[in-house]
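Written out below as structure tokens is the structure these notes cover.
The complex is shown incomplete by one protein chain, all other protein chains being positioned as in the whole.
Lettered A and B in written order, each chain numbered from 1.
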Amino acid sequence: MSYQSGYGFPADVLTDRARMERLFENNWFFVGTRGDVPKRRDYLQFQIFDEQYFLVHGMDGKIRGYANRCPHQSARLVGDQTGRCAARIICPNHQWAYDMDNGAVVHAAYMPDDFVKSCEAKDFALTSIEVREVGFMLFACLGDNPDHGSMDRMAEIIAPYTDPFALAEHGYKQAHHSREIIDANWLHAMINNRECCHCELNHKRLLNLFYPSAFNGAMTPEYQEVLNRAQARWTEKGLAWEEIAFDPHDYFRIARYPMVEGFKSITFDGELASQKLIGPFVDGEPDSGTLSFWLNPNCWVHFVSDHIAVNWLLPLGSEQTELYTSWIVHADAKEGVDYDLDHLTDVWNVTNAEDVGLCKSMHDGAKSRYYKPGPYSPQEQFCIQFSDWYMRRSEADA
Amino acid sequence: MSYQSGYGFPADVLTDRARMERLFENNWFFVGTRGDVPKRRDYLQFQIFDEQYFLVHGMDGKIRGYANRCPHQSARLVGDQTGRCAARIICPNHQWAYDMDNGAVVHAAYMPDDFVKSCEAKDFALTSIEVREVGFMLFACLGDNPDHGSMDRMAEIIAPYTDPFALAEHGYKQAHHSREIIDANWLHAMINNRECCHCELNHKRLLNLFYPSAFNGAMTPEYQEVLNRAQARWTEKGLAWEEIAFDPHDYFRIARYPMVEGFKSITFDGELASQKLIGPFVDGEPDSGTLSFWLNPNCWVHFVSDHIAVNWLLPLGSEQTELYTSWIVHADAKEGVDYDLDHLTDVWNVTNAEDVGLCKSMHDGAKSRYYKPGPYSPQEQFCIQFSDWYMRRSEADA
Partner (left out) sequence: MSYQSGYGFPADVLTDRARMERLFENNWFFVGTRGDVPKRRDYLQFQIFDEQYFLVHGMDGKIRGYANRCPHQSARLVGDQTGRCAARIICPNHQWAYDMDNGAVVHAAYMPDDFVKSCEAKDFALTSIEVREVGFMLFACLGDNPDHGSMDRMAEIIAPYTDPFALAEHGYKQAHHSREIIDANWLHAMINNRECCHCELNHKRLLNLFYPSAFNGAMTPEYQEVLNRAQARWTEKGLAWEEIAFDPHDYFRIARYPMVEGFKSITFDGELASQKLIGPFVDGEPDSGTLSFWLNPNCWVHFVSDHIAVNWLLPLGSEQTELYTSWIVHADAKEGVDYDLDHLTDVWNVTNAEDVGLCKSMHDGAKSRYYKPGPYSPQEQFCIQFSDWYMRRSEADA
């Protein structure tokens, strides 16, 4: 059965790992924020399909990506999900050491002294991947010909929204980071993210914070009034708010949305998650709204007045997907004083756990002998957009 | 190596999943009893190979089977092993709703209002499978051409035995239901069920309740006397007792057997498991015997004076099998008053746990490079019957 726009993916697309690998090979994908590796030598590890990589904040301030595998005898270089390297990247197995800023071998333990300077040593430098930083966020590309033009265009468009959050280098820290393996196809996890029809039955607590219309594009008179008031307020404060939704560029969406009036942050009680405000709010009042960003293929990021809630997905294969979540706060915010970790993380911990079950359920059902792609509601425009985009961008000759 | 009657299955038959799937596609198999779903809207979920289904007791009183997969976006419709639906079957993901009695879409949430009445909606009705009820028991067939004649013949033959247990619709309830995955081939699990030679070393406690001769067909003088007394008693009480053992029809066996004299139920202490008697005993005395029923390919059911102990197997693949057990009691029996759950379930919990280990051991051994099919004892007639039946019924052109 072939793909039909407006319907779910055919079963053979869902299990086509080669297609999924092509997509991730040829497109930029989200891998975290500068707030995840705010200081020199900080690293953040991630896995895509069977391959491990890590981001590292270089001695020169630039953030780079390397395969997490020692070129000497294939041991893992960094073991934890997040941490800090020594001044050089040192393999914990045989002590070979690599330059953080270019990956070169700088010490080959037990090898003859002249090995490091030999031609052969160049063959054993770290494997690097392309990493771009745009508006505080980090994007990687595995393939040899990354499309820098697409990042340039996006950078230009989102600058008015994200520049106010671009504090000085050490302005943020990762208050918490979590990783969870979902027993579901990455396509199901993405569709679930772009979809709103499941919220009513499954995200009852989240719906205390947000108007469904903010995400599903179905305008109601009540929401129109809230939106009008919010947009007037944002204009007054000089905050960019016009929505750019996969148009004219088909790979990202950015928009400012009102939260339920009175809510100061993404918390179940509506109170601030952190007492240190950030970005455009650092010297002012919290705003009852979120700046939200979605990239095809894999993220959703919510900038609020006191923290940035970052969610992204990476496929581990056609049967498993890994969900990454970071909560980024002001560098000076102190746990237990300025923020309580449970209060800060509760909304996405609860919501993501609900989504994990939904994804697995759809994934299992799609393996049925009786499976056939079902129709999307007309208001699920972002599911359709993502599906069309995926089919187009993952073609064999793309 | 090809199959030889009187010997175990060749290794390539044991791993031939396609053959196993053909068997289950083209033959009725046991899936529970009316006592497992005694009230309207009750459901019982089960899995065969990679596919989930559920039985549901319809608003019209009939019990039907549906694939447990929402035709809309493939989410699972019922999540628990057993439970009760709303008045319609509602998908917990996007709230589509289906008619319990015919599977039609009756509400397509977020879709245009006219969708439900459209031609397309018919494509998204629930997938149903054939379910037959015979003598209180439920049988399903996955294929498009179920052999209703075989069920008709069986119904006629077993009616004198099972009709006395056919109480009014709400006459039973499921006191307990368990499911356990066995890491063994379904064929090994069935052979183990049909076999008696392993009992002496492995089911020491069960042998306090039953005479081995009752199951292995090897008559002893002591057992002949017990049997004579029991048959005289059953005749007097008007209980059918003649054994029908895979002859002339090759797919089922029914028989009434004496328990060790003095035992009133299938309990380790011989005392009643439930104070509310059932079926032909409802207004009388308990009888020290069981009415037992075995169906090829997958069940063994024991009707006693106060409960019905129901065991069945469904293959999950060539490496795993799921064992289902239900204990059905009188609808009015109260837990803690009329029955104690441990006392009721102990015998099959203990015996099945012993069997699980035996099945896994044979399964593992059959994967050995040194494996060859071994001979059955002449008294293991039911192993040989099952094996011959399986080979015949699962042929590619069957």
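Assorted remarks:
In the analysis below, a residue touches a chain if its C-beta (ideal position, glycine included) is under 8 Å from a C-beta of that chain, and two chains touch if they have at least 3 such contacts.
Remember, it's a predicted structure, so these values are computed and weren't measured experimentally.
Of the listed positions B:F49, B:Y223, B:F268 or B:Y371, the one in contact with the omitted chain in the full complex is B:Y371. Only one of the listed residues, A:Y98, A:F124 or A:F293, touches the absent chain: A:F124. Residues touching the missing chain, restricted to chain B, are 8, 197-198, 200-202, 358, 361-372, 374-375, 377-380 (touch as defined at the top).
With the whole complex as reference, residues 50-52, 67, 69-76, 79, 92-95, 109-112, 115, 120, 123-124, 127 of chain A touch the missing chain.
As a convention for this text, only the chains that are shown with their structure count from here on.
Taking the mean of the C-alpha atoms as each chain's centre, chain A and chain B sit 49 Å apart.
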